[in-house]
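Complex shown without one protein chain; remaining protein chains in place.
Moving on, here comes chain A:
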């Protein structure tokens, strides 16, 4: 029966090609717009931390004075980061900040390249965020205690410097100082790069990793944000390290809610301790732990514009549906005499209804597929015109399923009333006039 209905549906679509095309067009444009905006939204709201999302926490401290910022700053001071490391509650933990500099190899003909995304961090960084190594490994624990000049390269930088060969043991120069390569990462590009959202969430991936223990020695400048809440005169790097400026990020891994509660307690004790030293003078002084989902929300990674667009395109889809509903109604009612004959010969109301639903779903499917093509086209157009990150505009695999499903559901919703109208019409009315 189903295949018979499919056949009937196909014939009916062919019989009124203009009207059918109009309907499929209407629904496909609605789907096209919706999928375009939904796709960008989905890509932006991706949580790249995956399974670990609820175990990774960004640590924020309200260390500013009473009349300063009225919220937790996304970053903390160097001295607090240094002190927080003394807790043995988190399984993995690391302070970090962004720096930059010129990179050279031992090959004198290689012109120095500027790397503006260099991460200064502990070796916990790699297991914490699930980075995998292609060659070698992270620097040893001992490096985090006693600084040595060792680095980890991303796959991409390794291609630039060493044509992708195993470079473990080789020397690179960072700001004219020699460092030994200990590890090369597998290709890695979290989108959004959630662990440091200070300078844009998309398309800026770190390329080089250097030990945090080298910061006081090499005096790496911060290439990220530095926020201050009081005027401090800072002339030396040592003064910067002991200042109240917020310029480092701190992440911990806490496996269970109990562990998180225990850690929060520990940090609160630390804050009490610091209060006696005259720091954390605000009555609101506290700690805030945010897992990755909360962190992405706090940092407003999905721009409001995108939410507005998704909302408006949903309304747009409704307009397309109403449009299709009107067209279907006129099409089905025009066919009422034919239906009258079928009813008179013995087709039940249910069968007529089912037949029309199959026809509508078929149109929905066509509309969905065409809509997918529109979405693909408009995403390609937008990528081209606005040089958007490819990670944001490639058509997500899930859309291949979502688009036809939305389209068919939408078509069915639009088709119910017209199909019901036509199957409840009294056949005698039409038989009489023939």
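The criterion applied here is as follows: contacts are C-beta pairs under 8 Å (C-beta built on N, C-alpha and C of every residue); 3 or more make two chains touch, one makes a residue touch a chain; residues count from 1.
Quick note on the criterion: contacts and distances are computed from a predicted model.
When the unshown chain is looked up in UniProt, the name that turns up among "Malonate decarboxylase beta subunit", "Binding-protein-dependent transport system inner membrane protein", "Nonribosomal peptide synthetase MxaA" or "FtsX-like permease family protein" is "FtsX-like permease family protein".
When the omitted chain is restored, the residue from A:14, A:145 or A:385 that touches it is A:385. Note on the undisplayed chain: of the listed residues A:8, A:89 or A:113, the one touching it is A:113.
Only one of A:12, A:323, A:361 or A:425 touches the absent chain when the whole complex is considered: A:323. Considering A:36, A:207 or A:290, the position touching the chain not shown turns out to be A:36 (whole complex). Although one chain is not displayed, chain A still touches it through residues 19, 22, 26, 29, 33, 36-37, 100-102, 112-114, 175-176, 199, 221, 230-231, 233, 303-305, 307-309, 311-313, 315-316, 318-320, 322-323, 325-327, 329-330, 334, 378, 382, 385-388, 417, 421.
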